[in-house]
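What you see is the complex with one protein chain gone and the rest in place.
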Amino acid sequence: MAAITFDAVQKVFARNGTGVVAVERIDLVIADKEFVAIVGPSGCGKTTCLRMVAGFEFPSSGAVSVDGRRVAGPGPDRAVVFQQFALFPWKTVHDNIGLGLRNKGVAREARESRIARAIELMNLQGYETAFPHQLSGGMQQRVAIARAYVLDPDVLLMDEPFGALDAQTRVTMQEELVRLARLNPRTVLFITHSVEEAVYLADRVVVMSRRPGRVKEVIDVRSVRAAEKWDRIERIEDVMDHESFIHWRTHIWRSLREEKSGQEI
Amino acid sequence: MSALRLQTLSRAEAAALGAVGLLSFFAIWSFLSLSGLVPHQFLPAPYEVAARFGRLLLAPFAGATLPEHLASSALRFAYGFVLGAVVGIPLGLLMGWFRVLDEIVSPAFDALRFIAPIAWVPFAALWFGTGIGGPILIIFAGAFPPCLINAYRGARFVPRPLIEAAQMLGTSNLRIIVEVLLPASTASIVAGLRVSAGLGWQSLIGAELIVASTGVGFMMVQAQLDASTPTVMSAMVAIGLVGLAIDVALRALEAAVRRRGLA
Partner (left out) sequence: MSRRSAIGLATIATLALAWYLATMPLEWISPGRFPSPLDVWLALQQVTLKGYANGLLYQHIWHSLKLVVLGFLVAAGTGVPLGLLMGWSARAEALINPVFLLIRPIPPLAWIPLAILWLGLGDSAKIMVIWFAAFVPSVINSFTGVRSIEPSVIEAARMLGTPRGRLVREILFPAAAPMIFTGLRLSLQASWTTLVAAELVGAIYGLGKILNVAQTDLYPGMIFVGMTCVAIFGWATTRLLAAIETRSLAWTQLAEALP
């Protein structure tokens, strides 16, 4: 089934005639149904990595593959949840969620039931005919997640999806995502600035160096989580109280700080 | 948000495509003209127009050479445009500040705005004959509204905190208008000047087509009556060049304003 492979990937952007190395070298394998978070200082290239899996950018050298095949362009098998939501303001919630299914040629009845299920899954009942601008940021992002989920994608790509939300909404969404991930596991690549978010959500956390980006270290949270049964704990504040959580969080923070100290504020 | 760019073309590729476009344009034009598909009288070849343009720079047509006609037109334009700005901008700022003034002037302004500037020509002719007052009135009719509207908008949409800060500091009304509203509206005003200049130049040409005895619009009408297509086209080129020059100048002003951080 699906896995994501970064094989000696490098990405150079041409800017005003010179090359800017966004990503120097990434070697990473993400297993099927694994939830991997990437954290790193600003400009380290983590979003670029996600965009290469999404097919919006292509590596300058090396290869990015999904399920053994090289990524050739964007598609619904690798659903993206954007930081700015990227909903279509002129379509209702229902139509926003449904567009991907229509593109796939799914018949109307099947489509409607899948949309209904996605709406239920994301707690959007009652808002089917609303327009995005009538919804709060948190709700808009739910719609964006519903739009991605309804495609039943092999891979879910989330680019700082909660970055534009206020702190409390953010926490709610994180808990929802954990619930979703348990109900409906699939391969997830999750980009974030927030270390707590990464440790809470992910099976593995990839720490990137500052630009030009490389993999600095990879932390396996899953084994700790299984041993201490965070899975059974619902609330984020309870999880964050655990010593092991604090330990890993602090460790990653220190790692990032090392990277940042070389940067200007 | 950066502008949407779906394919990034190298500068060389863009230049090449541009050249292809331009050359095709002239090639098709020349072909249509020289092959006789379009009667030659209607569509002279590009080089003929260029030759005529050159000649008009020195030889008079309809009373004066091309530069002399242009100067005539430009002078009228300058008067009308400056008048439009000098009346429109302060009035707009005042209307943006004094609600009462806005309520008084706006209805009348909105009613008159829908009259295309060119429609003032008959009255202009009636009042000023072929004197310079006529074209100036029409240019004013075209140049005034954008100046007013943009100054008004600029003043009305100054961020509230700026005004509140000024009021807190005990600033008089006049000073607020001159030292807060005006600078804060500069970007909008300059944008308005650009639109205003375009409309004013347009209105001028229109006016000269009907009531003038000199000027480049007048020259075009005479050429048309003479069925002299190359001259008509030369005049069009000249008009376009001057219009372009005005726009480029104002665009530079806009950029300068932006650089000063006033935008």
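For reference, chains read A and B in written order, and residue numbers begin at 1 within each chain.
Operating definition for what follows: a residue touches a chain if its C-beta (ideal position, glycine included) is under 8 Å from a C-beta of that chain, and two chains touch if they have at least 3 such contacts.
What you see is a predicted model; the values in this text were computed from it and never measured.
Every visible chain touched by the undisplayed chain in the complete complex is listed here: A, B. Within the full complex, the residue among B:A59, B:A116 or B:A165 touching the omitted chain is B:A116.
From the set A:A79, A:M122 or A:V239, the residue in touch with the chain omitted from the display is A:A79, counting the whole complex. On the side of chain B, touch with the chain left out of the figure occurs at residues 1-9, 13-15, 17-22, 25, 42, 100, 103-108, 110-112, 114-123, 125-127, 149, 198, 201-202, 205-206, 209-210, 217, 220-221, 223-224, 227, 229, 232-233, 235-237, 239-241, 243-244, 247. Residues 54-56, 73-76, 78-80, 82, 84, 86-91, 99-100, 102-104, 131, 133, 147, 151 of chain A touch the missing chain (whole complex, contact as defined above).
Here, only the chains that are shown with their structure count from here on.
Mean C-alpha position of chain A lies 51 Å from that of chain B.
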